[in-house]
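Removed: one protein chain of the complex. Kept in place: all other protein chains.
The first chain written gets the first letter, and so on, giving A and B; residue counts start at 1 in each chain.
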Amino acid sequence: MSADPSAFRFVSTNRRVREDRRFVVGRGHYVADVALEGMLHVAILPSQYPSARILSIDSSAALAMPGVHYVLTGEELVAAVDPLMNGLDTPNVKRYPLAVGQTRYAGEWVAAVAAETRAQAEDATEKLRVSYEQLPFVMDAEEAFKPDSPPVHPAHGSNVLLDKTFVWGEVEKDFAESPHHLSFRVVWGRNSTVPIETFGVAASWDPWREMLDVWASIQMPKYPDQIARALRIPANNVRVHQDVDVGGSYGVKRGIKHTVLVSHLSRRLGRPVRLIEDRLENMRGGDQHGPERIFDVDIAFNDQGIVRSMKMRALDNAGGYAGRAPFQLGKPIGAIVGPYKINSVQYRAQSVTSNKAVQEAVRGFGQSPTNYAIETAIDKVAVAIGLDPIEVRRRNFIRKDEFPYLIPSGTSYDSGDYHTVMEKVLTHVDYVALQKERDRLRASGMLAGIGIAACLEPSGGNSSFEPLLNEKNTTTTWMDSCRINIDGAGFVTVTIHTTSAGQGHETLVATVVGEVLEIDPDTIRVVRPDSLACLPSNTPVGSRMAIMLGGAAFHAAQKLKAKFIKIAAHQFGCKEDEVGYSGGGVAATQRKDHLSWADLVGIAHRNFHLLPAGIEPGLESTHVMQVPTGTKLPENGRVQMYPCHSFEFHVVLIAIDPVLGKPDIRRYVIGHDCGTVINPHIVKGMTLGGIAHGIGAALLEEFVYDGEGQMLTQSFMDYLLPSSHEIPKVEIVHHCTPSPYTVFGQKGSGESGYLGAPAAISNAINDAVRSLGISFSKLPIRISAISDAVAAAKQDKQ
Amino acid sequence: MKPAPFDYVRPDSLVEACELLAADEDARVIAGGQTLVPMLAMRLARPVRLIDILRLGELTGIREDSGSIIVGSTTRQAIALQDPLIRKSVPLLALALPWVGHPPTRNRGTVGGSIANADPSAEIPLVAVTLDAAIEAATPDDSVSTPADDFFIGPMLTTIGMGECISAVRFPVWTYKRIGVGFHEISARRSDFAFVSAAAQIATDEEGRCLEAALGIGGVGDRPLKLDISSLLGTRLDAKSLTEAVMAAAIDLDATDDLHATADYRRRVAVALCTRALEDARDGANGGEPRGVAR
Partner (left out) sequence: MKIELNINGVHCASDVEPRTTLLDALRDDFLLTGTHAGCEHGVCGACTVLLDGEPVRSCLIFAVQADGYEITTIEGIATSPGELSVIQDAFCETHGMQCGYCTPGMILTAHALLERTHDVSREDIVEAISGNICRCTGYGQIIEAVEFAADRLKKSNAPRRNKTAKIRSVGGHDAPERGILEAAADAPGTGPR
């Protein structure tokens, strides 16, 4: 495949994203738009305490309220449904949609009211009388790790969900032989992607058809399977409608607890039931928080600033239940050395329960916090040796000619050209001039700093981190699929088998199929069948769809092309290698014979007597594709994680008024290499959106709990989302290093920008304050913290 | 987040509104709703009846009267922001208004609503306190006027009593020839509730000597405060005088400590923003373009 975009007719060209058309007229089809006859609405009663035994729930007053049909408690659920899936081998950490016997965090869902309207359901929740016995609680991860901390799940015996150490390479030897060591801690505060649309689900159980219909704002692999398993019904009794538009997810919309809850109610009440989280339910009890992680890092390096070895302890605060938190410690193993030639690594992954809300998969699945730790390390090496942070990276980067590059933890990086991307960015930004600008700002009395971050976006997600952290899990298949049908009139319809949350998948497959069949993508219809009519898919996680959906569409289209060729060769009476497909028709290379698209369609659909033997009538093809690499289970704690690795290089200039303490991003440049870009608009959007998320994580967003275990940031008044004022104009510098493993050389870009922005911003702020002898090692970095630290440092100097 | 149920009534006159308020202690006024409705949605406020005054003609409009600008309480912030009378005669309010919320909230939110809400970091109460404005309220039989500094007594707390409805804010007009204004605020995001805000208005003579100076801060403690900077009178408002005056006024301020900012931060930044606001006001009075003028 070529790195040159002009080699393609449709791929890499500026084509409109077709999904946009329905959105600009307000005709998206979101779950709250789904109206079902007789539908009931659910509101939730949250718990007040971080840890308490539920002694009794009196629903009598609630049931007497107008419009109320039912009150559901955990006691009923535990008898009717199986616990929600837990990927770790921790059978005593059980999770149900409602608290069972005990609540484990303030805001946990204790009871659900179903009523004619949402307002009536809310009115009724206020009439529920719950009697609690408060229990000791623990909020802090380091406290929770101690054996004497109050266990969130007493049956599990401790708060430790996971404590696994990997040693890849001769770590101790590398440390012993390195002249320099340094150690530090950084903390990634609890935040999340917080989409503007909350999670919602509507379910309708038809007892005569024995079918559960589900509409949800969902981004989750194996969603129908998990619903079926929890409800103890056959998986082909569950039909998920995938033509629901998801109003943003970035990983977190996995509301399996919401789904099981409404499905159970629908089954119980014989009516459709809907739960749309309100913002309070979402923030404190929706279980869509992200990582909250302490990194203790030691690195060993030499006088040239070459980092030889790294020890990293990552302690993550999972909250009240396992959720996806533990695995968010595992996925970063696939890029644990970042873009650097670090020779050996020791990695200790620790996940603990505490009395906080539960985590869900957040964009990057733990990679961004890990990059924050790695990039902080590199900057500290630069300071220790007295080198420019650019130069340290230059010296440590994997070189272009060293790919595929096997990292100590077993993943092979497919391709990359980090030095070129970096040089392109430095040229574009005029690094020397940028440094002069920084110095000019400093001379004028401001604090000013340049922050650099270089990191990878592993893409093409499989789930190899699961068997790595849980040996009982032997899953290596992580497929995706596409089906193409050319109908009797010659029109093309493609099906995709997942929901989307704005990633432009319809545009993606139409472009790919159009490219292969050499027909205008705008004539291709893309639809999403429900889950029963679908082929297998593992949904857009792990930045995988450009690779997997693109790949499946490509191969399905190639199969159709091959069928055209077979049909034509048979017509012409020549061999298949004597005909050529071009622009929707097939011509014989040596003769004048030619069959047009319409001719071929006619033969396939109507002239069975003209078909070659063994060819099915019609023009339909499917392709189910496995992730390109990573077909093996882990061995000795090593595994090939994702197949493809995009690269990003951030340069940020920040100015800070030393008294006000508010960081002002003066310049933001990102170099981005995701291989061949299928649709430039989509990739640009992902990158800019990812950087905005990163700015939020670095400076503004945090779920804060107080000493009483109460969450203080329950609404958008306290959880601060960046507005247009907070996001600077970002300049993107492109480069293309294709992947050898994908059909067009494409790599993923669903997480781009987010993976390196927090690190770059942190490094910039630390560069700005370094001369005062201070630094910040916890995100988000609040303006008050900056101002207070600067004032204290200046006082110390006096 | 649906509010608890309430009745809704739209009185035809201010008198009727006050009578309705006096008759029921669980009744509340609604005008623009930008601060009230979120509280209703979160069920932090549960009035049994809402009395909608937004369309009462008596309460809207901006006029001049006896050396003051009277701003009707239901005047929308967006209207006030562009009003030529306010720009000319209450420039400090004109300078502060673009910092109030966002364009869509200013399209609906009212001047009186911001005063009644009494958020410690709100800009309109700060300007009212700084300029010694008077808050006029109607009662069923009468009306009462309270100096702004007495009106705000705590976080979200005012002296408004049962049966009373804010009818107008009366801003005194400075009649000096040379007047300048300054306004600064700092928040995590633009247009959030400010951690600290400072408002200043200064009048100087032809030699640049200070004839009158007013300074107020918001967001630091539990209500907006007017600070005593009378030491500046007669001075040329040089850097040294400004610093001394601000330090003396801002020393030992009660400051809030919360998840967004520490008390130390608020005190430190109060000093900085007060100084900047005064500098801008001085420069504006002396004829130059003041720094930091918002739009």
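For the reader, a short list of remarks on this structure follows.
By definition in this document, a residue touches a chain if its C-beta (ideal position, glycine included) is under 8 Å from a C-beta of that chain, and two chains touch if they have at least 3 such contacts.
Computed from a predicted model, the values in this text were never measured in an experiment.
Of the candidate positions A:Val307, A:Val730 or A:Ala759, contact with the hidden chain is made by A:Val730.
Although one chain is not drawn, the whole complex shows that of A:Glu108, A:Asp174, A:Asp213 or A:Asp278 it is A:Asp278 that touches it. Among A:Trp109, A:Tyr250, A:Tyr372 or A:Trp478, the one in contact with the hidden chain is A:Tyr250. Per the touch definition above, the residue from A:Gln359, A:Gln503 or A:Thr713 contacting the chain not shown is A:Gln503. Along chain B, the points of touch with the absent chain fall at residues 1-8, 30, 33-34, 37-38, 40-42, 50, 52, 54-55, 78-79, 82, 101-105, 107-108, 190-191, 295. Hidden from this view is one chain, which touches chain A at 16-17, 19-28, 30, 32-33, 119, 193-198, 245-250, 276, 278-279, 501-504, 681-682, 684-686, 688-693, 715-717, 721-725, 727, 729-730, 753.
Rule of thumb we're sticking to: only the chains that are shown with their structure count from here on.
Taking each chain's centre as the average of its CA atoms, chain A and chain B sit 44 Å apart. Across the complex, chain A meets chain B through its residues 118-119, 122-123, 126, 278-280, 659-662, 699-700, 704, 712-713, 715, 717-718, 720, 722-723, 725-726, 782-784, 787-788, 791. Those residues of chain B lying in contact with chain A across their complex are 1-2, 4-5, 38, 42-43, 186, 188-193, 195, 259-262, 264-265, 268-269, 272-273.
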